[in-house]
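Apart from one protein chain that is not included, each protein chain of the complex appears where it belongs.
And then chain A:
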Amino acid sequence: MAPKKKEEPKPAAPAAPKPPEPEPPKVPEFDPTSVTLEFTPEQIEDFKDAFQLFDRTPTSEMKITYAQCGDLIRALGQNPTNAEIMHVLGKPKPEDMQTKMLDFDQFLPIHQHICRAKDRGTFEDFVEGLRVFDKEGNGTVMGAELRHVLATLGEKMREDEVEQLMQNQEDANGCINYEAFVKYLLSS
């Protein structure tokens, strides 16, 4: 008799509970040519400046690597998830990230698409998000719990990244007043 395996993997049937990661809604592959650019000329000049700052090619060819693309978009004020970035880049392989390059014209539709996305996340969303961890409903969360969550769930952060974020935020009891925390993060 086969030993009973409690943890018998079941195929993911539609009736099964949703998988833990909130998968982005199934979208077709990203097609840059389908994007109409709505930026003003001033905005485009601004983006060019920023693009140039990120350009590390030895001959200033106005190209950045795939890996830099997400950073540039974020530096320009958007806050996409890593999954969204991968999507607009056409789901590149990990080894492509440092080697494949984008020029400015290829970058624009990508950026435009990200800019259009709703659900940017406001101050309230952020606070609400943190409130989930506020067990006692007193405006504070446990620093340790937050660290654990950030490092293990969602688009995981590395330990040093978590450390950088949470540096000097916890009080003597290891608690964080999250409204203040959010204000601090958003003001930088």
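As a convention for this text, contacts are C-beta pairs under 8 Å (C-beta built on N, C-alpha and C of every residue); 3 or more make two chains touch, one makes a residue touch a chain; residues count from 1.
Just so we're on the same page, contacts and distances are computed from a predicted model.
K.L.:
Of the candidate names "GPI-anchor transamidase", "Tctex1 domain containing 4", "Elongator complex protein 5" or "Serine/threonine-protein phosphatase with EF-hands", which one corresponds to the UniProt protein name of the undepicted chain?
P.N.:
Its record in UniProt gives the absent chain the protein name "Serine/threonine-protein phosphatase with EF-hands".
K.L.:
For the chain that's not shown, point to the residue among A:D31, A:D103 or A:D125 touching it.
P.N.:
That would be A:D125, which touches the missing chain.
K.L.:
Which residue numbers on chain A touch the omitted chain?
P.N.:
Answer for chain A: residues 6-10, 12, 16-22, 41-42, 45-46, 49-50, 52-54, 58-60, 70-75, 77-82, 121, 125-126, 128-130, 132-133, 149-150, 153-157, 161, 164-165, 185-186, 188 touch the chain left out.
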